[in-house]
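Structure record follows, encoded as structure tokens.
The other protein chains are all here in position, but one chain of the complex has been omitted.
Per-chain residue numbering starts at 1, and chain names A and B are given in the order in which the chains are listed.
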Amino acid sequence: MYVRSFQYLAPKTVKEAVTLLNKLGGEAKVIAGGQSLVPLMKLRLATPSYLIDLNRVKGLDYIKDQKNRILIGALTRHAAIENSDLIKEHVPIMAEAASHIADPQVRNLGTIGGSLAHCDPAGDWGAVVIALNGEVKITGPRKDRVMKIDDFFIDTYQPNLKKGEILTEVRIPKPQPNSGGAYLKLERRAGDFATAGVAAQLTLDVDGVCRYAGIGLTALGPTSLRARKAEKTLLGRKVDDNSIEEAAEAAAEESKPTDDPLRGSAEYKRAMARVLTRRALKLALARATGGGA
Amino acid sequence: MARKKQLLETAETYVSVSMKVNGVPCSAKIEPRTLLVHFLRDVLGLTGTHWGCDTGNCGACTVIMNGKSVKSCNIFAVQADGAEIITIEGLAKDGQLHPIQEAFWENHGLQCGFCTPGFIMQAYWLLQQNPNPTEEEVRRGISGNICRCTGYQNIVKAILTAAEKMKR
Partner (left out) sequence: MAVSAIFGAKVKRREDPRMITGRGRYTDDVKLPGMLYAAFVRSPHAHARIKGVNIEKAKKIKGVVCIYTGKDTEGKVAPVPCAWQIPNADLKVPKYNPLAVDKVRYVGDPVAVVVAETPYAARDAAEAVEVEYEPLPAVVNQVEATEEGAPQLYDDVPNNIAFRWTLQGGDVEKAFQEAEIVIEQDLINHRLQPTAIETRGAVANYDPSTGELTMWMTSQNPHIHRFLISVMTGVPEHKLRVIAPDVGGGFGSKIHVYGAEAVVAFLAKELCRPVKWMEDRRENYLATIHGRDHIQHVRVAAKRDGTILGIEVKTYANLGAYLSTAAPGIPTWLFGLMLCGPYRIQAVKCEVIGVLTNTAPVDAYRGAGRPEATYILERIIDILARELGMDPAEIRLRNFIPADAFPYQTAAGPVYDSGNYEQAFKRALELIEYEKLREEQRRAREEGKLLGIGISSYVEICGLGPSRGVRATGFGLGLWESTTVRVHPTGKVSVYTGGHPHGQGEETTFAQIVAEELGIPIDDVDIIHGDTGEIPFGMGTYGSRTTPVAGGAIALACRRIKEKARKIAAYILEAGEADVEFEAGKFYVRGSPEKSVPIQQVALASYAAGEGEIPPGMEPGLESTVFYDPENFTFPFGTHVALVEIDPETGQVKVLKYVAVDDCGRQINPMIVEGQVHGGIVQGIAQALWEEALYDKNGNLLTATLSDYAVPTAADVPSFVTDSTVTPSPHNPLGVKGVGETGTIASTPAIVNAVVDALAHLGVKHVDMPLRADKIWKILKEKDIAK
């Protein structure tokens, strides 16, 4: 409950923040929503000597409509995404996913940037941004880097961030017409981290043939995962019970869950990858074709 | 190393914070590691805000910060510098209970009372967001708070009653 002592730094700009982080190196941590970091600090599992607060940095908290993309500032709170009209209009799967993260109080502070940068395979945003084929912008002491979300997750708690770098923006391509998505999460109790979760996003052409398929998996591997084979199974095919079943099977195969004494065996989670993928795809299909809630 | 030292000197061991708590401006010098919940309880003596876990799960520490409900154990006081905070002590006005407080009383929405301030503050925010919640919405809206005594039924009833009262 009582965290170890640290020095507090509150930069006003991204540049300042990056400079501080670069100078202080591994002894410093940035804090965004704090909803993952502070609990770890209270348990003394995280003991940074310096805390660089991003909350006073201007211009990191936004949801913008930019032509064929939605831009989301790293400091945007889960609740802001949950309630954003822009999000609901273009990428309703994000609003749906946000509503499954933690609980209302945590959503009022927790940020999408912090969640992705935390690289917790049980974090919900990873799978969703994967399904939407999003990118992240990284700002550091040198040039900005933009990378596909897939390249951002290196391993558990290991984001693709070099010394002094922070995640500053999440970029989501706007889905084409006839798209639909769904995020389904299996949890022990409300607000729990996922036992397993699946994000599915589909775009169909007029004949019901799949033009885009994005499938992301939560808590089913060392990081949030892309179910690549499952996506391939669907691309160019009519999305129906058969192809969905094949995709679900593929997603289960691709998942890399581990045994968890609290939430279930690897075998169980793998089976849930199949069930949730099937259900999420069916829901996404219904939504892409104008049905579904 | 020298650079680091320099930074160390600019970053003080103690920091000043000021915020408005229940409309009253207050400030203090504290260690940066002071959690907001400890600041409220130990520095300001506002012990109505409780705490019950290390991991941000129980919600006993819920307060309103700049209009939003937050878990005051999951944020450092220094981060709330300049903020407006409402705690359970700030809800009743001129000795008049807030309708949510009344409703908790009338509907037996508390037993040991330890979780109660957190639930009331969360309900306060929830009803601002959604003045007409369904039972389901109330249950989800308070899912960041844990009560070990009541089984939730009367808390839910209290919040639904409060919603009605607040419309009048």
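Structure notes:
Note that in this section a contact is a pair of C-beta atoms (placed from the backbone, for glycine too) under 8 Å apart; a residue touches a chain by one contact, two chains touch by 3 or more.
Everything numeric in this text was worked out from a predicted model, so none of it was measured.
Partners of the chain left out, restricted to shown chains and counted across the full complex, are A, B.
Among A:A95, A:A199 or A:M272, only A:M272 touches the chain left out of the display. Contact residues of chain B toward the unshown chain are 31, 33, 41-42, 45-50, 52-58, 60, 87-89, 91-92, 97, 101, 104-106, 108, 110-117, 120, 135, 138-140, 142-156.
Within the complete assembly, residues 1-2, 4-5, 39, 42-44, 103, 186, 188-193, 195, 261-265, 268, 271-272, 274-275 of chain A touch the chain that is not shown.
Basically, only the chains that are shown with their structure count from here on.
Note on chain placement: the centre of chain A and the centre of chain B lie 28 Å apart, centres being C-alpha means. Chain B contributes residues 3-4, 7-8, 11-13, 15, 31-33, 35, 51, 54-57, 59, 62, 68-71, 73-76, 78-79, 122, 125-126, 140-141, 143-145 to its touches with chain A in the complex. Residues 1-10, 20, 23-24, 31, 34-35, 38-39, 42-43, 50-51, 53, 55, 79, 102-106, 108-109, 190-191 of chain A are the ones that touch chain B when the two sit in their complex.
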